[in-house]
Every structure is written in C-alpha cells, then in structure tokens.
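A single protein chain has been removed from this complex, and every other one stays in its place.
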Amino acid sequence: MINKIAVLTSGGDCPGMNAAIRGVVRAAQAKNIEVFGVHNGYVGLIGKQIVPLDSRAVSDTIHRGGTFLGTARSEEFRTSAGQQKALANLQELGIDGLVVIGGDGSLSGARILGEMGMKVAGIPGTIDNDLWGTEYTVGADTAVNTVVDAIDKIRDTASAHGRVMVVEVMGRESGWIALTAGFAGGAELILIPEIAYDLNRVCERVKEAVANKHHCIIVIAEGAGNGMAIGDHIHRKTGLETRVSVLGHIQRGGSPTVFDRVLASRLGAGAVKALLDGKTNVMLGCQGANIVAIDFADALGQKKVIDAEEFNLASIMSI
Amino acid sequence: MINKIAVLTSGGDCPGMNAAIRGVVRAAQAKNIEVFGVHNGYVGLIGKQIVPLDSRAVSDTIHRGGTFLGTARSEEFRTSAGQQKALANLQELGIDGLVVIGGDGSLSGARILGEMGMKVAGIPGTIDNDLWGTEYTVGADTAVNTVVDAIDKIRDTASAHGRVMVVEVMGRESGWIALTAGFAGGAELILIPEIAYDLNRVCERVKEAVANKHHCIIVIAEGAGNGMAIGDHIHRKTGLETRVSVLGHIQRGGSPTVFDRVLASRLGAGAVKALLDGKTNVMLGCQGANIVAIDFADALGQKKVIDAEEFNLASIMSI
Amino acid sequence: MINKIAVLTSGGDCPGMNAAIRGVVRAAQAKNIEVFGVHNGYVGLIGKQIVPLDSRAVSDTIHRGGTFLGTARSEEFRTSAGQQKALANLQELGIDGLVVIGGDGSLSGARILGEMGMKVAGIPGTIDNDLWGTEYTVGADTAVNTVVDAIDKIRDTASAHGRVMVVEVMGRESGWIALTAGFAGGAELILIPEIAYDLNRVCERVKEAVANKHHCIIVIAEGAGNGMAIGDHIHRKTGLETRVSVLGHIQRGGSPTVFDRVLASRLGAGAVKALLDGKTNVMLGCQGANIVAIDFADALGQKKVIDAEEFNLASIMSI
Partner (left out) sequence: MINKIAVLTSGGDCPGMNAAIRGVVRAAQAKNIEVFGVHNGYVGLIGKQIVPLDSRAVSDTIHRGGTFLGTARSEEFRTSAGQQKALANLQELGIDGLVVIGGDGSLSGARILGEMGMKVAGIPGTIDNDLWGTEYTVGADTAVNTVVDAIDKIRDTASAHGRVMVVEVMGRESGWIALTAGFAGGAELILIPEIAYDLNRVCERVKEAVANKHHCIIVIAEGAGNGMAIGDHIHRKTGLETRVSVLGHIQRGGSPTVFDRVLASRLGAGAVKALLDGKTNVMLGCQGANIVAIDFADALGQKKVIDAEEFNLASIMSI
C-alpha cells in the first residue's frame, strides 16, 4: 500500500523531465494517491523543499524543456547523515514512495534510499541513452534531433564551401548521441569514446571525403576528443579549411519530441504502477512496445554498449 | 544470388522515403550490387522509367521530405497485363530483386510480383503506422511531431482565449496519429475510428474541460469524423467558441526526424540483406532494437490494433 | 508625469504579446514607474482583475506564444456604463497611463478611454499586419513563418504526387498573410480579399501549373473564399486531385520570431516613453528603423493597403 508519493529530478536535466513528472502526478491522482514535488533534487530532499503537486500543477508542462522542479548536485547526500535526513524528511510527511528521474548517478541515490527502506522507483532521464535495460532514456530522442538540426544547417554551408566541419556533441563516456546523430545527419565521420581511432587515418578519410563529396562533416563525442583541438589538427595536417561547432548545453534543452513525451508519460505511469504493485528498487524502462521494471541491481550494475552493427551501418551509409 | 536491385516508392508519400531509398542504394553498393530507381511507382515500372542510381545520386537526400523518385497510383498495374509488363521490364534489365517502399496497398503490389517470381522485399512507409509486424513504419514519427508542433501552437492561443480547438488529422482507418499526437500534445479529447464515441458525451466533456482548464483541445482522426462538422456541432450544443484546423497534407511532408531517418536507413539495408539472404515476399520491420523480415502473408494479412492501454493512459494523462 | 501604468492585451491574441508586456514592464521599471497587469482585456478592466507586475513577473516570457494576461471580448465595454467602470477602476488604483496591446478593435477601445481622459498608448498586436502607420504589427512575422513552414512541408508531398494543394490561411479582410506567405512559400497562386479573381481563370492557371511544374500550391486568405469549397470546385472543373489544409489558429500561436520579439520590446518601451513624454491617444509603430507615435485618429482612421507591386512580384516569382 502506497499513500503518498514524492517525485524529484536530479543530475543533468533533459527534455521530457516535465512530462515524466506530469506522468507520475496524473497516474497517481487517478489512483487517489497524493503527490509531492521535491525541488532541486537531493538538495531539496535534505532541505525539505517539498510541496504538494496536484493535477493543475503540471498543466501546460508536457511540452516544456528543463524541469520545473529544478535539479542540483548534492554533496551532503553523499554522506550518511545527509541520506538519513533525506529519509527522515520523507517519513515526516508520511511519504511512502519516491520516484527519482535522472541518470546513472541520480538513480544510484534512489537505490541508497531504497536500501534504507523507502520504496523507490527510478525513471531513466538522460540525453546520453546510456542506461542498461531500456532501449531509450527520456531526453535522448530530443537531443539527437537537436544535433541533427544543427548538422542539417551545417551541411548547407559545408556544401557551398567545400569545407571540413567538426561538430562536438555531448557524451563523455557514451557515443550514442554522436553515433545516432552522425548516422541520421549523414556525417562522413563519427568519433566516439567506445571505438579507438587513429587521427592520421581520420585525416586521410577527411581528404577522401572532400575530394569525393566536396565537404566532410565529422561528429565527435566530447569523450572522444576536443572538437577545437581535433579541428585544428585536421587543418594543420590536411591544409583544408576547418570549422568547429561545440553544441554544448543546447542539447539538454528544447521542447521534447513526441517520442520523449510519450515515453516519459508511460515511464511516469509505470513508476506509480510499480510502487503500487509492491515493487521497489526498480528502474522503469522500455523494451520494444513494453514498459518494464528492472531491478536497480541489474540496471545500474551493467553498462549499455554501443551497437557495433549500427556503427558499421552508419559508416556504410556515409560512403 | 542477386545482381541488380530496383527500388520504387508507391502510394501516399511520407517523410523518410528518401532515406529508405538511400539506405537501399548504399547497402547494395557496399555489396557491389547495381541499383536502379523506378520513377513514379508502378506507373514507372510499367512505363520503364527506370534509371541507374549510384551512391552520389542519393547524396544530400537523407534529410529531405517526399520522395525524389516520385510516387503515383497505377490503374494499369491492377490488371494482369500491367503486372506482366512490369515484370518484363525488370527482367529485361536483368533486375533480380525489387524493393518497394510504401503502405499496405503498395506492398500488396510487391507481393503480386513476388508471386510471379520476382524476388521482392517491402519497406513499410506510411505515416499511419498501421502495418502489422513492425512497431513503427517510416514517416510515422515525423508526422506525429508535425501534428504536435501544431497542437503546441494551438494551445498558446487556446489558453489565451478559453476556447475549444478542434484539430483534424490524417487516419482514415487508423487512429494512431490522432492517439499519439493527442497524447503527446496533451489534448483533452481524442476521437479515433477504432473506438466508438457519443457526440453528446463529447460535448459534456468539452464543457467540463473548459470549466476546469479554460480550454479544450480535441484531436480527431479523419476516419472518426469531419473536423469542421464536429466543431460546428460542439459550438451549437455548448455555445462555446470553437475553432477548427484541418492539417491535411502538411503531415506527409517535412524533413524526417532522427528516428525516421535511422529506421528508414536500417530497413533499407535490411531489405538488401534479406534479398541477399535468399528471402523474398517479406516486409522488413522493427521490433524492439531488431530489424526483422516478416512474410507478406503475415504482414499484409493482419491488422495492427490500437493499444487500448495507451488510449486509456492518454485519457488519464489529460485530466 | 506618470506614476503608474497598466497594461492589457485584448482581442485575438498573437505571438509577441508577452514580449510586448515585458517591454512595457521593464521600460517602466527602469524609470521607477509601477506597472499593473490587467487580466482578460477589457473584461478584467471592468471586473478589476488588476495585479501588480514587477520585473520578475515577466521573466521567462519573451519566447512564449499567447499572452499570460489572457484576452477576452467584452460586451460590457461597448456600453458607456462599462467604459465608466473601467476608467473608475484605473483611477481608483491611481493608474494614470494605460497601454493596450491588440488589433484595430482593441485600440479603438483604448481610444475611447483616452477621450475620457486616461492617458493611453496602443501597441499594434495582430497577425494580420493590417494597421495603418506601422510597417509591421507584432505577431505578423511569426504567423507568416508558421504558414510558410506548412507550405514547405506541403510542397514535399505536392511534388511527389503531382497534386493541387490548397492552403487556407487567416485574413478576413486583409490578404497580407496570404500574400507574404504565398510569396515566400513559392505558391503558384495567391487569392486575397483585396483583389478580385475569376474562378475559371484560377482553374486554367492550376492546369498550367500542374502541366509545367507537376504541382500547384494555392494560398487563400479566408476572406477570399472557403478553402474547402474552392478545392472542391477546382477538383470538379479540372479533374485534378486536390487536397486542402485549413491552418486555423496554429497561425496565432508559437514562439515569436526574433523580429517579433525585438519589435514588441521596442514598441513596449516606446509606449512607456510616449506616455512619459506627455503623449496620449497614440499608437506606436515602426517605420524603417524608427519607432514612431501615430495619433489614433490617423492610425485607426485609415486602412493599410496591400502593396500591389509585391503582389505582382509574387506572381512573377512563381512562374
């Protein structure tokens, strides 16, 4: 039995977080469960920034980027004292279920509270799409559409000029954004942290691409190298004019795509259902058409790997 | 063994058709298979509008809406004589594999040629997402994003005015676009052909929504009623100011989303692989992360049904 | 001397109204003038829905469509009693300047209050761009970009199919949206209320366009005819497949363009400056690079006419 649920967003924000919050609130309301929103993630949980959320509180939010609850990083929550305080604050309000929306680190925080006895469910919210057990994380589809929008614009001018265009995108440890956006943007080269590359060979392929197609677009995940430095290197080695865009936090913003809105809503409803079904310490995920609940032990213990076949296909497609 | 492949687009066009053609061409080229493009669907197949397509022919197409090969409806292809002529034209050029991109009717055409001995593979391309055996068809994701873009704009003005806004979207027999876009757009009411509704109850719920939320957005699939007529009816019954948008063919156009570009590319490559693997009379589809080949007998013989759970969820989310 | 200013939005809303409100608020604040916001236009002025607005109240609004103050049509304000009440409410709060954002009718309301002694300034806010004395009204640039976005999508599919596409846009008495969007969208035919046309000749030109260019896009201002009816007529007369989109209120929504944000901000600041300079009964407008104050007598007494040269140029450009 669950009577009161709290929801928070934590870590790097992503498009669709508002839709996920809305999903939690409205699914809970349909079951007559009270919902509370925690401002600024674990900081607000410790600092008791906890307010009731009713159905109207989430009106007109499904299409908004960012998170109206705010997020923050909490040093205090890394300590046992901070975790105790967070738990006590929830208990004081009679909250018996917590939904955390965020990436790997944020869900690990939920897991700690889960192990301390709170019933917890996690919603994977990160543009990196790097969580195991779910085909998509909330925000990933929007982020890659933002990047491809940029690549489409860059191609206009790359074609006009016969230039090398470097686009640095997010992804410190995960190349999913770079791979997917590079694939969909028709990039000639994609550099990701998961796959080693040789800069000399990259320069060779740049020269080939410019010779064949009059331009070369390179998408680089930040974890695979610094866009500015690589652009500079290519220019010095090949003599070709090279221009660099570093997209940065644009990728975290924007109105979520349909895919992200629907996914976030379904995961939000799924989190409420999981808690009502007596589950805890689970991350909700999507597998094919289904919403599934995966034990934190599995979801957070394993690393999602890049689809090598897709990487090869992207390369074949860019010929 | 396959030596030469032809590709055509047929029926209603959709965003991503160019990406699918490109996928076929480049995957084939990577296997040293020659590719031909057929202009204007089966009309061009009968009329021998068949040209070689090399890798450069599909450059700078992945992001373009429509289909650079054109599509058409062919009466002649409904006749046995037309079908014979189409087959003969392919054979004359030594083409031993055909990829058809289109909806239900277009793939049925491929099936006929398949039964006559041509090796055929189909790629589901239709904004309606109504083909059995694939979670998504090419173009569907783009179409719903276009619709939701429109709904987001309409909400701005609906909220300002306290009005009833009716949005008629495509879908003669399928409510997928209306349901998905209505869900993601936060519409208060969704009317689809698969689920009967009572106009009087619709009017009641419109009044409730306007009372609670100061506006009411209704998304109607064309197969569930005429937007103009229903808007008129609501106005007369409720006295509320009602405005109607009929989106029409906007939904078929636009640059494809990342999802559609990747899906189309993968299905294009999948079609080539299927033919090379000796398969024929199959439609390529996506199921979870996988590309699968489904017998035409299955894919075209069954009807995809709307997910009742999603319909209910959309309704809960709109409270 | 002005001490307190009120601002309201009235009539049909348009993108950029929020930016205009923000412009008024922040320009006034920079001069240490208190600002009040009136909800729901003249309805709220009569009903005393008047709240203080400080700088933070307009944070994060410049990019939002619609108007956060709401608009409404007021029957009561048409009566002398209603007007007296509106004036009394302003005076009671010590408000000695009023800024009204809206179209022709809304500014006429301001003019009445101005003649009763209130100091008033108007900001032209209407997507129709039909106010005399200003080259642009707030919202017009956004609206035509929305329409052209739709036309661009429609062209993708028109070209694929060889079809006639009719797009009905707003403009009961003004063809500016149709003309500008048709021009920029490369439409083959543009029908506007200001210029008489012969449906038979329209059909002739449709046939020519389809013969030469494989498609024909027709943009119709609502005041020049009913899109559905004209589409039907063309189909019957020419036998060509014809599809109709009725864009409706999509045109009033959406995030304002840069042009509209800057214009709205400058007009908002201009309205405050005009009141401070002792002006009243003026509409702010843009002429070239300048913001000017035009007497209501001029601005509301004359009708802006469509630029015949631009209409001819649009026609030459569409050959």
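Per-chain residue numbering starts at 1, and chain names A, B and C are given in the order in which the chains are listed.
As a working rule, contacts are C-beta pairs under 8 Å (C-beta built on N, C-alpha and C of every residue); 3 or more make two chains touch, one makes a residue touch a chain.
On a predicted model such as this, the values are computed, not experimentally measured, just so you know.
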Need the list of shown chains touched by the one chain that isn't shown. A, C
Which of these touches the unseen chain: A:56, A:153 or A:201? A:153
Among C:27, C:100, C:113 or C:190, which residue is in touch with the absent chain? C:27
Sole residue of C:92, C:115 or C:135 that reaches the chain not shown, by the stated touch rule: C:135
So one chain is hidden, and I want to know which residue out of A:13, A:141 or A:194 touches that hidden chain in the complete assembly. A:13
Residue numbers in chain C that touch the chain omitted from display: 22-23, 26-27, 29-30, 55-56, 59-60, 62-63, 135, 141, 144-145, 148, 152, 155, 159, 180-181, 183-186, 213, 255, 257-259, 261-262, 265-266, 269, 287-289, 307, 310, 313, 316-317, 319
Going by the touch rule given at the top, which residues of chain A touch the chain that is not shown? 9, 13, 15, 17, 64-67, 70-72, 146, 150, 152-163, 165, 228, 243-254
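Keep this in mind: only the chains that are shown with their structure count from here on.
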Label-sorted list of chains bordering both chain A and chain B is none
Intercentroid distance (Cα basis), chain C paired with chain B, Å: 35
Inter-centroid spacing, chain C versus chain A (mean Cα positions, whole Å): 39
What positions in chain B touch 2 or more of the other chains? 152, 155, 159
